[in-house]
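Complex shown without one protein chain; remaining protein chains in place.
Let's look at chain A:
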């Protein structure tokens, strides 16, 4: 069991600990992007390996395999602006190296690093250096060479940068507001990605989760587990069999696995309370209440209930509630309406004129 969190750390926040809204926003995105890069790397790695087990696939089969993966990243439309065919080469290229794709591994690492650069006075040198190294690696010609000689090593390297970064954040970043924004972003991204990984099965097989089976199916469910780094953790609870319901249950409802939706949503909830300075179970906004309902449902629902009312529908709800709570935090803490420069200039010019009149 992890150490208990300070019960009311939100109550002790003083104005001297407040940070620029822009900084909060950059810390949050830095965290989301590195987490996203890691998730995409894992997803591609697993699926490329999965392809090795299938021989003689035709174009249509390749497409059926890769399209849901593209869709799960939400990048289908953009992809077809640049490519005609979805196959291992085009999708992997698009999701790994494409600079046009803001969600490619490369774009995510670049964005994480750029956000870190914006706040490098706020984060530890170690944190910046890790992202900077990842950036320099991807920028070098060596990155392609590593990828060409073995995609697995390449994606491993990306995951390592992410893990190193998360570890260094834990070890070198003070537990102030900034930390809460970083964690909020990380768990939100992770919950979202796990729900999208589960959704892949929906796109492949449509809702009839109960009546499928066979070798290909088992391989795919195992791939899902691996895509969420959950294979070993799953085996500890279910040593013998990989069944759709058990996989879904594990990835949605596990209390202890740090990538399950329940675990991540609980963490998002925790950091949301810290940031909003509310007690647990106390919500001051519509977004908060909806989200609170999701937290409660994840506590009480069984996997059977979730599956019978539709896995895809449930995943959509998870994604949408996460979106809303995210938007609430953004509007409340990170967003200030942009300054209307012209109005500001007029205002201050008038003030100065008035003062000159007074003193004249």
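FYI, a residue touches a chain if its C-beta (ideal position, glycine included) is under 8 Å from a C-beta of that chain, and two chains touch if they have at least 3 such contacts; residues count from 1.
Please note the rule applied: contacts and distances are computed from a predicted model.
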{"item": "Record-based protein name (UniProt) of the chain missing from this complex, from \"PadR family transcriptional regulator\", \"Binding-protein-dependent transport systems inner membrane component\", \"ABC transporter permease\" or \"Circularly permuted type 2 ATP-grasp protein\"", "value": "\"Circularly permuted type 2 ATP-grasp protein\""}
{"item": "Sole residue of A:50, A:268, A:298 or A:334 that reaches the chain not shown, by the stated touch rule", "value": "A:334"}
{"item": "Contact residue for the chain not shown (choose from A:171, A:296 or A:347)", "value": "A:347"}
{"item": "Residue among A:93, A:129, A:217 or A:290 that touches the chain left out of view", "value": "A:129"}
{"item": "Sole contact to the chain not displayed, among A:35, A:75, A:177 or A:192", "value": "A:177"}
{"item": "Chain A residues that touch the omitted chain in the full complex", "value": "13, 15-16, 18-24, 114, 117-118, 120-122, 125, 128-129, 132-133, 136, 177, 333-334, 336, 338-339, 341, 344-345, 347-349, 351-352, 355"}
